[in-house]
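Complex shown without one protein chain; remaining protein chains in place.
In this document, chain identifiers A and B correspond to the written order of the chains, with residue numbering beginning at 1 in each.
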Amino acid sequence: MRSDAPEPHAPPATTLDHLRRIAGAAAGTKSADGGLIVRGIATIADAGPEHVTWIAEKRFASALATSRAGAVIMPEGFAAPPMPAIVVPDVEAAIAKVLAYFDPVRERPVPGIHPTAVIGAGACIEPTAAIGAQARVGEGARIGAGTVVHPGAHVAANVAIGRDCSIGVNAYIGDHCRLGDRVVLKPGAVIGSDGFGFFYRDGRHNRVPQIGIVVLEDDVEIGANTCVDRAKVSATVIGRGSKIDNLVQVAHNCTFGPLCIVTAQVGLSGSTRVGAGVVFAGQAGTVHDVAICAGARLGARAVVTKDILAPGDYLGFPALPLTESKRLSVAQRRLPELLATIKDLTRRIAELEAERTGRRTSSG
Amino acid sequence: MRSDAPEPHAPPATTLDHLRRIAGAAAGTKSADGGLIVRGIATIADAGPEHVTWIAEKRFASALATSRAGAVIMPEGFAAPPMPAIVVPDVEAAIAKVLAYFDPVRERPVPGIHPTAVIGAGACIEPTAAIGAQARVGEGARIGAGTVVHPGAHVAANVAIGRDCSIGVNAYIGDHCRLGDRVVLKPGAVIGSDGFGFFYRDGRHNRVPQIGIVVLEDDVEIGANTCVDRAKVSATVIGRGSKIDNLVQVAHNCTFGPLCIVTAQVGLSGSTRVGAGVVFAGQAGTVHDVAICAGARLGARAVVTKDILAPGDYLGFPALPLTESKRLSVAQRRLPELLATIKDLTRRIAELEAERTGRRTSSG
Partner (left out) sequence: MRSDAPEPHAPPATTLDHLRRIAGAAAGTKSADGGLIVRGIATIADAGPEHVTWIAEKRFASALATSRAGAVIMPEGFAAPPMPAIVVPDVEAAIAKVLAYFDPVRERPVPGIHPTAVIGAGACIEPTAAIGAQARVGEGARIGAGTVVHPGAHVAANVAIGRDCSIGVNAYIGDHCRLGDRVVLKPGAVIGSDGFGFFYRDGRHNRVPQIGIVVLEDDVEIGANTCVDRAKVSATVIGRGSKIDNLVQVAHNCTFGPLCIVTAQVGLSGSTRVGAGVVFAGQAGTVHDVAICAGARLGARAVVTKDILAPGDYLGFPALPLTESKRLSVAQRRLPELLATIKDLTRRIAELEAERTGRRTSSG
């Protein structure tokens, strides 16, 4: 690192009172400190006198005592901190708003088509859409108003993309796939690559044509280098508002209800059917053709091996309800102790048996 | 989604009799319904009166009763369905052929070199090959007849690619690597990146040069965003007709026999030697330098920790033969019950012992 490099994005300074308005603090929370200058937001540990920090849970409140932060965003009902506070009814929303205020301007292609982009015949691109450098938009594709296709991204023929989407750098969308509005693809995401289907005949694996598409409904987000395969027939569907993290595999013909959360490196086998609001923690997975009901939450590394019929938490491989899984884990942790117990019992039984033999002999 | 969007790819309509010929049905299976118009193929649940559906296993036959499908592809020897049937000796092959018939035309660069592609000195590209927009072909590379290098793909210097290959959008092939005929790389695949090898000296990790290559033999398929690293010396080899899914890691100096199947997110450590026809289910893995004999099948999440010497199914970490692994799983599931049993036995032994003590005392 060149330590003499100037900070590339000096955040705009503002006042504590201005941040209070941004954060949605009640009017009555103004204070004499309202004119305090704030230049950024930082964690409790990192914040300096010109930073605001935040605290969302009481158990972290004690850390404020040693923080150098100039101010703190916190929920109603907490004890008064040692620095000026922005007290808000919804601390998570307030933090998001203040983060957004300090978010530096990001690179973003301007509306129109970059001269190095390659546009296929019959592509229909709204004037307010932006097609970045070296992006490709295939024949017959449609790009909605306000959508940004970032540099190097590839929108294949006959793809339909809604309004205000962001197609990340070097991302790929295969032929005929459909994206709703406000869909975000992060860099390197691959949507609509062929599903993995073969049948063995005549000494080789023959490909099963994958003639379906991928549908990403409104407000879906797909992580960097994540893959969502096109369906064998019909569509692989990611439901409205679902968010998928990086390096996830979604195989052909999976269907998701709305508002699911899929954390990094999860792998979903073909034809997994996922209900509304299902959560997958990191590196979880499913076997082929299982259904997971709305409201189920799969823990890290859990593997769903049969249908999940009730909402709630599931852990393990095979994925079991939380209480059952924990009971198993506890029992497993006790295994070495169990071995010792059994050894002891075996010895004691042998003693009792020897004594019995002795009794029989002596009484014989 | 803009629900008023026209269907981008109306499939071509045909007749039931035409599909019978395509599917390889015996001539005698013609029926009065032969003129039925079919416009597509769909699952039993999704199919309408102008769709053909399919059924490959008897256990799904009952679903036909409530299907709206206009016709069904099915194997010989099943009960007559409630709709016209296409009865075939090889149902999987028949389904593949009908899927292929209804497969919409895909985007495909035309033969020749797109004006935005960048071609290195001395590259040798057959006239029937197609180099897409913004693709790069390095110095001295050779591209065989009928091969398509899709847009944004990168073929580095001195790579040799055979005939009728498909190098996916934004895929990468490193210097000197060699691909046979009919090889498919899906979007974002990385072939021939340097292997991960270091040795620690003088307070840092020093790189071990990786001077080998990757060889992908004929008919190999590599999934989206999958990585196959180049060898330290010699070659990382994927054998003829092997198929690798998305997001798989193949480390340096792995070698595969022909016709292997590697499902998504599998991770193979360096120098894994894989025999012919080995199957890896999702998220399986290997440790460094193990050999897996022909015909072994690794279950989901299995980790091979030592050589596998016999064909058959293996599960678990460490990977064990199926029967042994299942016996372990069953035993593990019974652990909580076991704890209760042992608690009970302990109590009962204590009682017997107490009684014995009583006897001794009373007889003393």
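Note that contacts are C-beta pairs under 8 Å (C-beta built on N, C-alpha and C of every residue); 3 or more make two chains touch, one makes a residue touch a chain.
All figures in this text were calculated on a predicted structure; none of them were measured in a lab.
> Of B:K97, B:H150 or B:K232, which sits in contact with the chain we cannot see?
The one listed residue touching the chain not shown is B:K232.
> If I consider the whole complex, including the chain that's not displayed, which of B:E76, B:E139 or B:D307 touches that chain?
With B:E76, B:E139 or B:D307 as choices, the missing chain is touched by B:E139.
> With the full complex in mind, choose from A:K186, A:H252 or A:R297 the residue touching the hidden chain.
A:K186
> Determine and list the chain B residues touching the chain excluded from the picture.
116, 118, 120, 134, 136, 138-140, 142, 144, 152, 154, 156-158, 160, 162, 170, 172, 174-176, 178, 180-181, 188, 190, 193-194, 196, 198-199, 201, 203-211, 215, 217-218, 225, 227, 229, 232-234, 247, 249, 251, 265, 267, 269, 283, 285, 287, 303, 317, 327-328, 331-332, 334-335, 338, 341-342, 345, 348-349, 352, 355
> What residue numbers in chain A mark contact with the hidden partner chain?
So the residues of chain A touching the missing chain come out as 1-2, 5, 8-9, 41-43, 46, 90, 92-93, 95-96, 99-100, 102-104, 106-107, 114, 116, 133-134, 151-152, 168-170, 186-188, 219, 221, 223-225, 241, 243, 245-247, 259, 261, 263-265, 282-283, 300-301, 332-333, 335-336, 338-339, 342, 345-346, 349, 352-353, 356.
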